[in-house]
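A single protein chain has been omitted; all remaining protein chains appear in their positions.
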Amino acid sequence: MSPPLLEIQGLRRTFGHLAAVDDVSLTLEPGVLTAIIGPNGAGKTTLINLLTGLLMPDAGTIRFKDQDVSRLPPHARVRRGLSRSFQIMNVFPNLTAQENILLPALARRGRTHRAFRPLEGEREAFADAEEILGEIGLWEQRGARVRALSHGDQRRLELGIAVATRPELCFLDEPSSGMNPVERQAVLGLIRRLSAEGRTTFVIVEHDMDVVFSLSQRIVVMNRGQVLADGTPAAIRENRAVRETYLGTET
Amino acid sequence: MGTEGADAATRRRGDMAGRAGLVALVLALLLLPLVGGRYAQYVAMQVLILSLFALGFNILFGYSGLLSFGQAGFYAVGAYGCAKLLLLKPSLLFGVLGGAALAGAAALVLGVLCIRHTRIYFSMLTLAFGMMIFSLALKWQSFTGGDDGLVGIPRAPLEIPGILSVDMTSLGRYYYFVLVVALLAIALGHRVVHSPLGLTLQGIRDSETRMAFAGVPVRRYRLIAFVVAGLYAGLAGALLPPMENTVTPPVAHWSTSADPVLATLMGGVQSFAGPIVGAFLYFMIKDLLVRFTEYWLICLGIIVVVLVMGFRGGVLSLVEGRWRARRRGGGAR
Partner (left out) sequence: MGTLAFQGLIGLSLAMYLWLISAGLTIIFGVLGVINFAHGSLFMVGAYLAFTFYGLLGFNFGVAILLSLAGVALLGWVMERFFLRALYGVDEAYQLLLTFGFVLILDDAVKLIWGGVFRIPPIPAFLEGSWFVVGRPFPVYNAFIIAAGAGVGIVLWLGFERTWWGKTVRATASDREMANAIGVNVPRVFSGVFMVGAMLAALGGALGTPVRVASPGLGAAMIIQAFVITVIGGLGNLKGAFIGSLVVGVLSAYGTLFFPVFELALIYLIMAVVLLVRPQGLFAR
């Protein structure tokens, strides 16, 4: 019986008097594409920040692959196989698309400190980058400076950076925000494809219900810092509490 | 497809032009003592020293995104360190490399303290530390000679025990020493900047959070950049004492810290050659201004304002833009 990928116990984080995340316990199994939804202020982003290391918990534990990572800094969690993408785009604007992917690839291979060999000599990292650029469909634009890319392309690049570290668990914070329907379909297709490869388990924070219901195999609903409901999309759709507080206002 | 080909061709031609220019420059520098007098050699040495100083500064600023106002502190440690070492044992390499190493050590110690802070606090901390070193240089009479500084520093012979011993009293010989050291240091810097480490530093400049989430311990790399900048500053400073036979406190003052900043700004922050071109420009402009008016600081200030307002990429980005525009206008479609 293999241990779960991620085990959260009694996680709690307050800001002043407000408990943004209030006694959350959750278990994530590998291979199950999970969505976290909830109204604004439900604590979704705080939860992701706690899980990825941008925030430290006030109480509770986070176990990743059966190791306590509750207080590890982000880069340490990434090296263990955790990663994330950001809602507000966080790419390297002055570098080329290829360099954006090269960096996490180099980091994964432990080559970032190499100072006396030319960058071009890092064949393995370049091969990794080529593979990922192909997967996200940006190979043709690899030489372009990121700030010159379209919004949709930058979003795909953002995704590419997140998976370039070949994580086992990857959190995507509103991956389709700000996109038109065409771009959204492209990103969803990409996530579906990457997920199907089986290497990475994705957890998506989303507001768009279509995305959530079409993509995920499991939905966790949060409200006011707590887990309101947790189950398959069908079960969530039927759940009365969820419908009242969240889906009820939409038809 | 076509534009990509033209762009690559333009880049290649630009590279070749750059390389040709570089060769010409190095040749000119090599031949200088034969054509120019003592003054020309002094100026050339000072430009080379400032180049190294600015190069280190830019690895910290242009490549890593950290603006330090205290680099003169390490410049001074290099200068005073070299002077002290030469007075102890008159061997040129011992003094110069020793001075640089001492500056690197100082950068390591101070870096550990400075590096955990973000941009504005980092800049102010470096200013504070730089000025602390200045007041040390000024007040620690017994060690640094206080206001008068250290004098009588020998232009020691270049010695490698058992292999060679070259007398350095002639200015021309020392000029070639400085030139060789500078060229080696610049070549090394070029290597570093175009290595994985160089890319990592640029990533940190562009987005520290993203770098952390790429699995890189950002603080460690900021420290590396800081130490590298300190080493270059120290090396630059260490080349001073044998040239002028004295070291005085102003080498540690914040106005000295401003020199590499201005040089880099003029030449171009985003490129490797920027600080070097800028060092040359800075000297030329200062020299020219001083001849015309005693109020050259105003002119310099105006230049800074103009650069910051409109030409943040410095001269090199202007040249690059002009070059690209011309090629695109005249070249094949």
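The letters A and B name the chains in turn, as written, and every chain counts its residues from 1.
Operating definition for what follows: contacts are C-beta pairs under 8 Å (C-beta built on N, C-alpha and C of every residue); 3 or more make two chains touch, one makes a residue touch a chain.
Note that the coordinates shown come from a computational prediction; the quantities given were computed from them, not determined experimentally.
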Among shown chains, those touching the left-out chain: B
Of B:Arg19, B:Arg38 or B:Arg119, the residue in touch with the unshown chain: B:Arg119
Residue, one of B:Phe57, B:Phe94 or B:Phe129, that touches the chain absent here: B:Phe129
Subunit B residues touching the omitted chain (full complex): 61, 65, 67, 113, 117, 119-121, 123-125, 127-129, 131-132, 135-136, 138-139, 258, 261, 265, 295-298, 300-305, 308-309, 312
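Going forward, only the chains that are shown with their structure count from here on.
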Inter-centroid spacing, subunit B versus subunit A (mean Cα positions, whole Å): 42
Residue ranges of subunit B in contact with subunit A within the complex: 4, 191-192, 194-200, 202-203, 205-207, 209-218, 221, 224, 270
Touching residues on subunit A, where the partner in the complex is subunit B: 52, 54, 73-76, 78-79, 83-84, 86, 90-95, 99, 102-104, 106-108, 111-119, 122, 125, 143, 161-162, 164-165
